[in-house]
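Note sheet for the following structure.
Only one protein chain is missing from this complex, and each of the others stays in its spot.
Naming follows writing order (A and B), and every chain is counted from residue 1.
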Amino acid sequence: MYLRDIQQKLGGEIIGEVAAPLTGVGTIAAASPVQITFLTNPRYRTELARTGAGAVIVGARDRDVTGIPRLVVANPYAYFARVAQLFNPPRVFAGGIHPSAVVHPEARVAASAYVAELVSIGRGAEIGEGVQIGPGGIVGEGVVLGPGTQLAARVTIYGHCHIGERCIIHSGVVIGADGFGFAPDFTATGGEWVKIPQTGRVVIGDDCEIGANTTIDRGAIEDTVIGNDVKLDNQVQIGHNCVVGDHTVIAGCAGIAGSTRVGRRVMIGGAAGLVGHIEICDDVIVSAMTLVGKSITEPGTYTSGMPMMKHADWLKNAVHLRRLDALADKVKNKGGST
Amino acid sequence: MYLRDIQQKLGGEIIGEVAAPLTGVGTIAAASPVQITFLTNPRYRTELARTGAGAVIVGARDRDVTGIPRLVVANPYAYFARVAQLFNPPRVFAGGIHPSAVVHPEARVAASAYVAELVSIGRGAEIGEGVQIGPGGIVGEGVVLGPGTQLAARVTIYGHCHIGERCIIHSGVVIGADGFGFAPDFTATGGEWVKIPQTGRVVIGDDCEIGANTTIDRGAIEDTVIGNDVKLDNQVQIGHNCVVGDHTVIAGCAGIAGSTRVGRRVMIGGAAGLVGHIEICDDVIVSAMTLVGKSITEPGTYTSGMPMMKHADWLKNAVHLRRLDALADKVKNKGGST
Partner (left out) sequence: MYLRDIQQKLGGEIIGEVAAPLTGVGTIAAASPVQITFLTNPRYRTELARTGAGAVIVGARDRDVTGIPRLVVANPYAYFARVAQLFNPPRVFAGGIHPSAVVHPEARVAASAYVAELVSIGRGAEIGEGVQIGPGGIVGEGVVLGPGTQLAARVTIYGHCHIGERCIIHSGVVIGADGFGFAPDFTATGGEWVKIPQTGRVVIGDDCEIGANTTIDRGAIEDTVIGNDVKLDNQVQIGHNCVVGDHTVIAGCAGIAGSTRVGRRVMIGGAAGLVGHIEICDDVIVSAMTLVGKSITEPGTYTSGMPMMKHADWLKNAVHLRRLDALADKVKNKGGST
């Protein structure tokens, strides 16, 4: 692929042209003459001077920062991602159902859909055109998988959940398990937790990606809803009745308790936790490992957590955390006596 | 179903009666005339005046708060949960083994147990009456599943673990994997971690529910033990040799390190962490994302964690956390000089 081939598909301005066709993408540090790299961070300009890459994608301000063949584009990083997609198109298998798959006779599987070995598809499921279901997948009764959606190996979708178009769902994901809903019925002499049947669904929009071993619970009565272009990393947990807005991204190990509503274009850091029944407005950033204990009504970045210290320092400092109130009192009182 | 049908099964006092049979449950805000709702929180009394529900479940104090047909009961929320169960009985498949399942000839499967497609059951396993094993389940050698227990799709139970009666285990759960036990054997010139064989089991009581992708490790020598009526949410991790008491509930993403003992009726918040080798007494509540670093011997609520702030504020405040000891010293010394 020459720069002109890329430009024809994705646009941008060409300066120079590679001698030999490109075969892939690479990092500035490791790319070879048949690979194309990209520059976004000005700190890497120096490193770019030493790159072995055959070509580079740059922004307008870096138009003349190098002499090697280049594409000048509005958003080098996004352009690079699309170029990488050109070189690495997703693996798509031709339509067909492996003989070891167990497909209910009343399921509807599009002719162009691929169903791998050892898959189970329940009654009334609707599998759209071009869908790819990897080995060991479990698609429950009445599930809808929109056209072009890909399930990696060993994904579980419980009954009646809807997944939109062109989603990518990774191995070990569980969508639609019962939410955590129990009513306490205890007296002085004993009792039990009474299960509240979870009769809602999970409804996921288009163009979402869901990382390995992430779980999204079905709603208690109403649905759990994930918007369009939402990206969830691995081991994320979304409780029942949550609503997650379009373009929101959630990093690994984060958890959202039940009935919380997250806005659009929100970015939630790794292992952050959101309590239940709150609302996060659009365009919020939550730092890694932050506990969001109440609603956020104003865009911006929010953080909790104590900074890391050497353990010996932590021991000396942490003891005062238990006495902050007394310390503040002492300061206040001295203020009065001065 | 009329109110009198519900009352016949679950008790309570009827005031009025619905005109047309009820078909399900709903929220105060969204219920229709053929649905029944419930009121527990006094804040929703106003909303109840506008509900479209055909009937409502209320407590004695709210007996006359509405004119619509109603059931007056001791515990409206628990009663509602049981009514919801009446309308949504768990799906139970008739006994039988799908031809694609691989069942060891020396396993014993009760006639009324249902074994779905693509399930594996090992030698000597005992599958009780009415057990439901969803597609892709793996039941190891010598595992015992008590009567009425339901495994959703794709659950793994390692060999020799015991699950009680009427448990519900969700997709992706792994019960009985090896605990994390290694002995360090290092010298100045190298070494290795020596694996300690994990020869205990996991023993789970009756009426437990275990959420998607939760893991419970087998004991090192003795067993990991989960009591009765214990409810674990998704992605909970229970280390080897832990003991969890009856009626305890643990929210999503919480983790308990090895050999810790948790009492009865304990409530552990989401993403909380308990270190190993400690004891938590009965009737403790642990807040979300709290690190429990030592034993708790007195009932009550326990919390750690720093409150969330705007990131700019956090930056200004957090720097002082590294110097709290010095700050406290300064306050103390000034105390002397005043």
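We take it that a contact is a pair of C-beta atoms (placed from the backbone, for glycine too) under 8 Å apart; a residue touches a chain by one contact, two chains touch by 3 or more.
On a predicted model such as this, the values are computed, not experimentally measured, just so you know.
Of B:Phe38, B:Tyr77 or B:Tyr158, it is B:Tyr158 that touches the chain left out of the display. Listed by residue number, the positions of subunit A touching the unshown chain are 24-27, 30, 75, 77-78, 80-82, 84-85, 87-88, 90, 98, 100, 116-118, 134-136, 152-154, 168, 170-172, 207, 209, 211-213, 229, 231, 233-235, 247, 249, 251-253, 265, 270-271, 288-289, 305-312, 314, 318-319, 321-325, 327-328, 331, 334-335, 338. In the full complex, subunit B touches the omitted chain through residues 100, 102, 118, 120, 136, 138, 140, 154, 156, 158, 172, 174, 177-178, 180-186, 191-197, 199, 213, 215, 217, 221-222, 235, 237, 239, 253, 255, 257, 271, 273, 275, 285, 287, 290-294, 300-307, 309, 313, 316-321, 323, 327, 330-331, 334, 337-338.
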